[in-house]
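Shown here: the complex without one of its protein chains, the others still in place.
As written, the chain order gives the labels A, B and C, with residue 1 at the start of each chain.
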Amino acid sequence: MALKTPEQYKQALSQLRPNMYKFGELIQDVTTNPHTRRTVEGHSQLYAAALNPNYSDLFSTTSNLTGETVSRYLAINTSAEDMIANCKMKRKAYHLTGTCTGGRCAGYNALNSMWVTTYDMDNNMGTDYHGRLKDWLRYAQDNDITVSGALTDPKGNRSLPPSEQEDPDMNLHVVDVREDGIVVRGAKVMICGTAAAQEVFVLPGAGYKEPDKDYAVAFVVPKDIAGLTIVEARHPSDAREAEEGFDAPVGIGGITQAYLFFEDVFVPRDRVFLCGEFKYAGNAVMNFIMPYRAAIGGCVAGQGDVMAGAAALMARANGLSTKAFNERLIQMYVNNETTFGMGVAASALGKAHPSGAWLTNPMLANVNKVHVGTLPYDTKRITQDIAGGIGETGCLPSYVDFNDPRYGHLVQKYLKAASSAESRAKIARVIEWLTLGGGVPGCMHGGGSPEGAKLMIRLNSGLEESVEFARRLAEIEEDVPEPAAKK
Amino acid sequence: MALKTPEQYKQALSQLRPNMYKFGELIQDVTTNPHTRRTVEGHSQLYAAALNPNYSDLFSTTSNLTGETVSRYLAINTSAEDMIANCKMKRKAYHLTGTCTGGRCAGYNALNSMWVTTYDMDNNMGTDYHGRLKDWLRYAQDNDITVSGALTDPKGNRSLPPSEQEDPDMNLHVVDVREDGIVVRGAKVMICGTAAAQEVFVLPGAGYKEPDKDYAVAFVVPKDIAGLTIVEARHPSDAREAEEGFDAPVGIGGITQAYLFFEDVFVPRDRVFLCGEFKYAGNAVMNFIMPYRAAIGGCVAGQGDVMAGAAALMARANGLSTKAFNERLIQMYVNNETTFGMGVAASALGKAHPSGAWLTNPMLANVNKVHVGTLPYDTKRITQDIAGGIGETGCLPSYVDFNDPRYGHLVQKYLKAASSAESRAKIARVIEWLTLGGGVPGCMHGGGSPEGAKLMIRLNSGLEESVEFARRLAEIEEDVPEPAAKK
Amino acid sequence: MALKTPEQYKQALSQLRPNMYKFGELIQDVTTNPHTRRTVEGHSQLYAAALNPNYSDLFSTTSNLTGETVSRYLAINTSAEDMIANCKMKRKAYHLTGTCTGGRCAGYNALNSMWVTTYDMDNNMGTDYHGRLKDWLRYAQDNDITVSGALTDPKGNRSLPPSEQEDPDMNLHVVDVREDGIVVRGAKVMICGTAAAQEVFVLPGAGYKEPDKDYAVAFVVPKDIAGLTIVEARHPSDAREAEEGFDAPVGIGGITQAYLFFEDVFVPRDRVFLCGEFKYAGNAVMNFIMPYRAAIGGCVAGQGDVMAGAAALMARANGLSTKAFNERLIQMYVNNETTFGMGVAASALGKAHPSGAWLTNPMLANVNKVHVGTLPYDTKRITQDIAGGIGETGCLPSYVDFNDPRYGHLVQKYLKAASSAESRAKIARVIEWLTLGGGVPGCMHGGGSPEGAKLMIRLNSGLEESVEFARRLAEIEEDVPEPAAKK
Partner (left out) sequence: MALKTPEQYKQALSQLRPNMYKFGELIQDVTTNPHTRRTVEGHSQLYAAALNPNYSDLFSTTSNLTGETVSRYLAINTSAEDMIANCKMKRKAYHLTGTCTGGRCAGYNALNSMWVTTYDMDNNMGTDYHGRLKDWLRYAQDNDITVSGALTDPKGNRSLPPSEQEDPDMNLHVVDVREDGIVVRGAKVMICGTAAAQEVFVLPGAGYKEPDKDYAVAFVVPKDIAGLTIVEARHPSDAREAEEGFDAPVGIGGITQAYLFFEDVFVPRDRVFLCGEFKYAGNAVMNFIMPYRAAIGGCVAGQGDVMAGAAALMARANGLSTKAFNERLIQMYVNNETTFGMGVAASALGKAHPSGAWLTNPMLANVNKVHVGTLPYDTKRITQDIAGGIGETGCLPSYVDFNDPRYGHLVQKYLKAASSAESRAKIARVIEWLTLGGGVPGCMHGGGSPEGAKLMIRLNSGLEESVEFARRLAEIEEDVPEPAAKK
């Protein structure tokens, strides 16, 4: 069977060449390093879930390439049902890990995007990218690897295109094309879950024109490829990860974001899926963000579920009935179901692509992105509201102080309420984690900004059709045009 | 073919016994009376749409009884696709009529509800209701009739159940059971679209107990049945309907709500679908409101589309580019797509019932009800915001004044902007209609109140499961129970 | 004493030359005509309030011109306390009349604006406007007249300034300057409360430049001056005003908006307060809108108070305790107090002008305008939510049907709940009036649009100062300038 066990996954990770740094230190083994092992544990749970009869329908599926059971994270999304299962899987993944498992999720969108994009390129331009991708995908499925996805370029001055930047490397680009492959230089930044990944799928940015064609490049590489240096970003409370105790409250999940520096990395030909076809760079991005913006609604719904549970736990630990909080708990679930439901709707109203892939509805996916950039902030606010002061920032002594031989008994005596001091402390730390810490995915800009989504909503809105509905109802015969632009 | 033409529909309506009143007058013919003809025109468009190749996939479908093409408004919803088509149909119906076509839509939900409910009753209690419903439905489909749905009882004192009301008629009830049928007394109030209906499908209320069993009754009757008196409710601007000109700006649509008084009405046995089975009254209501609360999201999305179109028209008529209003127009579409999308999601995540019907997802349907009771108010606000003062209440002289021989030229001179005075006046009137007048459906309480929906969200929220997610992540081993209720 | 009685006020109104039209008819006497008498009654209550010891501290004050007790509506606002009293007066005026009393309120802002503006003009340009205004104001106070304020021009094509309009009359302008006065032509539209006014205070628009200088004109005229024709705008339910019974539920208040057509009206010299000084037209508008945007918060708060009261009444009439609605009632008061409080704050943080007037804080006044264009819509929504279906649009038969000898008893039987049918019907009609009808002031655009307010918020925001706070805290030494505009 193609599915690997958590142990097999971790063993494979351990064997990669160390090329990740944090706090000035080279991470020798991501499965044990305190700053990466939690995210590895989180991703391990995805492997366990695929093998768990309770969750296997979500976390695994049948490969359209081989007919074998494979991880859904490595499968082509071929129907509305598939895409809905993806939304549900992301919600469940949050339940299981308490955070983002971005090392697999962005990769899923990247490979699905390139499935469609390479198919179109080959058809229109006679290239052979689709076959290359199939080959790689068969290998990826066979080995059940974790593949992170990398889109975001440093970009430099946002008001200039890649080819006009003072430093040409501000967007990742091809510096040499050889018989057997290409050489790329540049960086991808804020890349989620790379610590837990075995390979990295790189996509270009959008909006490229002819002069930017060297920037139109997509490929996949092993994470430990020569020339790739990775620096982990810092989180508010990541110093706790090297400590003992409940201050880092979740051991089986953790978010990481990394900066990836490509210093003349050689990518073999059969791992290159777009190279110079600048008109398709935008398609690659669009085909990435549509399913992403739909399914992220499931992810933040899962986060909201856990927040509702944690808030209810704290209310009870405080000696209060959750009934007193019904109005607010309901609002949390309204928020959760809205982002989840809009993702489901975007899935259901998608359409089939000739390549066999299922394309998500762009209007609904983009509307969901707006909700995803708004509603979770409200849910966090309500979580802190219900939890009381102890759930707000910085209202609990450290684990060390909790256990101090001189005064730890005082901390514990006064933290006790309807539950033990330890339970209240753990709940408070989980709430901090969920609202200010390691459980907070970067929902605002993950998969692009809400502002970008709004532009696409405007493009997809069919305003002119709406105008015609109103004209017809009002029986207006005169033409009422958009005024001419001023000279 | 089962589908009727608009003309056939109107002819059938004309032949009903007059039993509707408004402003103290008996309405002789609803197809010509100024207070009812607009809503009849609106419903006529639904007949036209079913025959129009552009819309027939939405407005008609294949009968699961006969295999014939029938109106979707008379069809059993047998799949997620059917239910999604229902959401789309409601959105399109608003585009076509500029308002509610409640004479068919509530009936659709009523007959679908009783399809499921009678099936369950027959299976569990050995009754023969399902067969009776099938017979009636075959007749209804064959004649392509318009069937309104009637749920809301006057209720009297809301803090008392039906059987304890001072006046036993405050909820509609059975007063006699005979061999050949039953006799009912009471009223149904605020019933939408009755003016355009040929029959009325009556459902009971929910929450009934043994002493209330005479109140557990469902049936369908011709609108002109003996003993039924109907009084139309009044709208803010309905006096305009008897006038000439654009003050009643939409000729092809109009909302009506009626009070139906049943004074010992005899209902033949084969038109009775529930009678005394008080435990199923609640099911009948639930099975009604789930698809209703999903699909109403399509309806208010359609309303929002027309508002966006009207607002854009006014901006242009004022000489302004819609670009200046992009942020607000986008917000309108976010609102529209949210209620529409949540309905689609509730459809997609429904499940099959043994009777062959498709049951809508209750959580998502109820969340949508909350949005439907909130977002359209925001959309109306934005419409008035974009339109400027002329789109607010009462800022335009009457049609009579617009055309007055003494000063009408002044009104017209000063109303002219980038479009003609007449176009601006018509747009302003359509905006008034959409935000304050006849185009405003009763979304807040139609299909039940948002507050009721919130209770159901709480019931469906799975809070205890969320609590377990949080407990597991925080590694809390102690039980943290809900506190015991105070004595 | 300067204060007049309601009777004296109405008698004075009756003696004006008839020059107002509605529905094609000349209104002979505004105090008895069904379309104007309600608003006259509303304004009468302001006279009664000034003489009522409970309210006289709000509705009257001491003239800064004569030391006599005068109506606050005719007084110069000379302190924070005065301006706060103005906010409170507007809230109370709504309580007393159930609607807008715009016939005095806009006039108050107009005369206060010109007090400041003429003072500045005289000082800077050597004109003698301030003395003219003082003389007129002394006369107005002595006679305790009702003065409406008129700003809004028809404007024509919004993308063109007055002097470039195809029709030069699209903004009111001076067509002749004579020794003894000026002749003006044009219109003012959507002018509130003119029906109840004795004089009309006309202000120019803003943003005028040299070529527009004929449009920079301010003056005050008797409402019945030769050449002025007034056409009343139509409201959604104004046809009810000519009927009997509770369908027009409030007899002591009513909103009116009118179109005023000036066909070469001669204005005597001593009633002209700005004429050609185009640079001061903007000041006149700013000095008008600042106190207006502050105090309108009191007005909509009063509206919200009445909505909360009406919603609570309906809950009780339905047999329900208001306790069940606490969360929503609290939200209503949060909304009410926010618009009221922001007006108070804008008053408190104002500053003294050399003329003796008190200038409202522009930042807070404009922020309040944004709230005034948003929060009342939410309050209306909650009102309908609490009231249940009967409080929504069009869910109650007419007064005629309520009393019909054939079926009126049925309407009444079934409307009864915990209160009588008549009380429920009256409450429902008041709620309709407040949320869809005559009690809805044009808050969105009254005193200018929220969009205009937002521009002023941006101007007043002190963003660069905020940037410096952030720079200092982050210890950034480099300059981080706004990027140069693209060529």
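One rule holds in what follows: contacts are C-beta pairs under 8 Å (C-beta built on N, C-alpha and C of every residue); 3 or more make two chains touch, one makes a residue touch a chain.
All values reported here derive from a predicted model rather than from experimental measurement.
S.K.: Out of all the chains shown, which come into contact with the hidden one?
M.R.: Computed over the complete complex, the missing chain touches A, B, C.
S.K.: Taking the full complex into account, find the residue in C:E166, C:E179 or C:E478 that is in contact with the omitted chain.
M.R.: C:E478
S.K.: Among A:D29, A:D224 or A:D404, which one touches the chain that has been omitted from the display?
M.R.: Once the missing chain is taken into account, the touching residue is A:D404.
S.K.: Looking at the full complex, which residue from A:M83, A:A308 or A:V440 touches the chain that isn't shown here?
M.R.: In the complete complex, the chain left out is touched by residue A:V440.
S.K.: Can you tell me which of C:V147, C:A216, C:A345 or C:C395 touches the chain that was removed from the display?
M.R.: Of all options in C:V147, C:A216, C:A345 or C:C395, contact with the hidden chain holds for C:A345.
S.K.: For the chain that got dropped from the picture, name the residues of chain C it touches.
M.R.: Against the missing chain, chain C presents residues 80, 84, 95, 97-98, 246, 249-253, 305-306, 308-310, 312-313, 316-317, 319-322, 326-327, 329-330, 333-334, 337-338, 340-349, 363-364, 367-368, 370-371, 418-420, 422-423, 426-427, 429-430, 454, 457-458, 461-463, 465-471, 473-476, 478, 480-483, 485.
S.K.: Which residue numbers on chain B touch the omitted chain?
M.R.: Output for chain B: 159, 327, 483, 486.
S.K.: Which parts of chain A face the unshown chain closely enough to count as touching?
M.R.: 21-24, 152, 154-160, 167, 169-170, 187, 189-190, 229, 231-240, 247, 255-257, 259, 261, 263, 318-320, 373-374, 377-378, 380-381, 384-385, 388-390, 392-398, 400-401, 404, 406-407, 410-411, 413-418, 432, 436-437, 440, 442, 444-445, 449-451
Going forward, only the chains that are shown with their structure count from here on.
S.K.: Report, in whole Å, the distance between the mean C-alpha point of chain A and the mean C-alpha point of chain B.
M.R.: One centre to the other, that is 40 Å.
S.K.: Determine the centre-to-centre distance between chain A and chain C, using the mean Cα coordinates as centres, and give it in whole Å.
M.R.: Chain centres of chain A and chain C, defined by C-alpha means, are spaced 51 Å apart.
S.K.: Quick check: how many Å separate the C-alpha centres of chain B and chain C?
M.R.: About 37 Å, centre to centre.
S.K.: Which positions in chain A touch two or more other chains at once?
M.R.: Counting only residues that touch two or more other chains, chain A contributes 327, 483.
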